[in-house]
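Coming up: subunit A.
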Amino acid sequence: MTNEIERVLLTQDDIRRAMTRISHEILEQNRASSDLVLVGLQTRGVHIAKRLADSIERIEGFRPVVGTLDPRLWRDDPEVASGQPLLPSDIPEGVDGKPVVIVDDVLYTGRTIRAAMEALLDFGRASRIQLAVLVDRGHRELPIRPDFIGKNIPTARGERVQVRITEIDGDDAVVLGRED
Partner candidate 1 sequence: MHLAARKLAITGGRVIDPAQGIDRVADVLISNGKIDEVTASSEWTMLDDYEVIDASGKIVSPGFVDLHTHLRDPGQEWKETIITGTRAAACGGFTTISAMPNTDPVQDSAAVVDDVVRRSAADGLVRVLPIGAISIGQKGKQLAPMGELADSGVIGFSDDGNPVADANLMRQALSYSVELGLPIINHAEDKKIGAGGVMSAGTVATRLGLAGVPAEAETAMVARDLHLADLTKARLHIPHISTVGSLVALRTAKDSGVDVTAEVTPHHLTLSDEWVYGLKGEVPAAVGSEAYDTNTKVNPPLRSRADVEAVIDALSEGLIDIIATDHAPHAATDKVCTYNEAAHGINVLETAFSSVFQLVDTGKISVVRLIESLTAGPAAILRKDLGSLKKGFSADVAIIDPGSKWIVNPEQLESKSVNSPLAGVELTGRVVTTIYQGETVFDLNASGVFSEAKQ
Partner candidate 2 sequence: MTNPTTAVGNNPAIETANGISDEGLVAPRQHLLDLDDLSAGEINDLLDSAEGMLEIAGRDNRKTPALRGKTIITMFFENSTRTRVSFEQAGKILGADVINVTASASSVSKGESLLNTVKTLQAMQIDALVVRHPHSGASYFISNHTDASVVNAGDGTHAHPTQSLLDLFTVRNHIGDMTGKKIAIVGDVLYSRVARSNILAFQKMGAEVTVSCPNTLIPDEWNLGSTLGDETGFGGLKLARNVDEAVDSADVVMALRIQQERQDAGHLPSLREYSDRWGINAQRMALANDGALLMHPGPMNEGVEISSEVAHGAQSVVEEQVRNGVAVRMAVLYTLCAPGKSTRIGNSESTSGDEA
C-alpha cells in the first residue's frame, strides 16, 4: 500500500452539497413522511445516515428515526464478512409499515445491500425500501440500483474508493487510490 497514489474525487464541500441534495430527494420521494426510517449500514453508513437526518431536520423540521444495521451475518461473501467484529444493529421501534432508506457510503457489487435487505426483515415489514449511497462506483454483481446517489464514479476493479468521514477518519473526503 506504500506505493499507492491517491486522487481526491470529492472534497468536504462536495460531500456536504451531495448530502443536502439527497436529503431533498428523499423528502420529495417520501412526501415528507414523518415515520421515515434511515438505516445506516455499519460503520460509515451510520454516520452518513445521521447527517442526512440532521439535514432533513433542518429542511423539514422533523427528524427521521436513524437505525443501525450490520448485515454481515446475511452476506454471501463471508471472507469479507468474518474479517472484523460484528457490530450491534439497532432500529428503535422497528420498521413495520414504514418507509426505509438504507444508507451506505459506497455501492459496489450490491452484495452488502442484498444482505442488508434480508437482515432488515427481522425488524419488521417495511412499506418500502430505498437505497441512498454517497458513491456509486459501478461493477454491480446483483440487480440492485440506488435511489439516491451522491456521485457516480466509474472505476476500474483494481482501484480503491475510500470514503473518509470526520466522525471516524478525521476529515471528509472521497479518495480514489490505485495500487501499482
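As a selection rule, all candidates are chains of the complex that A comes from, given by their letters.
We take it that a contact is a pair of C-beta atoms (placed from the backbone, for glycine too) under 8 Å apart; a residue touches a chain by one contact, two chains touch by 3 or more; residues count from 1.
Computed from a prediction, not measured in an experiment: that's the story for all the values here.
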Seminar exercise, completed: Touching subunit A here (same complex, options 1 or 2) is candidate 2
Exercise. Contact residues on subunit A for candidate 2 in the complex?
Worked result: 1, 41-45, 70, 72-74, 77-90, 104-109, 111-113, 118-119, 122, 137, 139, 141, 157-158, 160-164, 168-169, 179
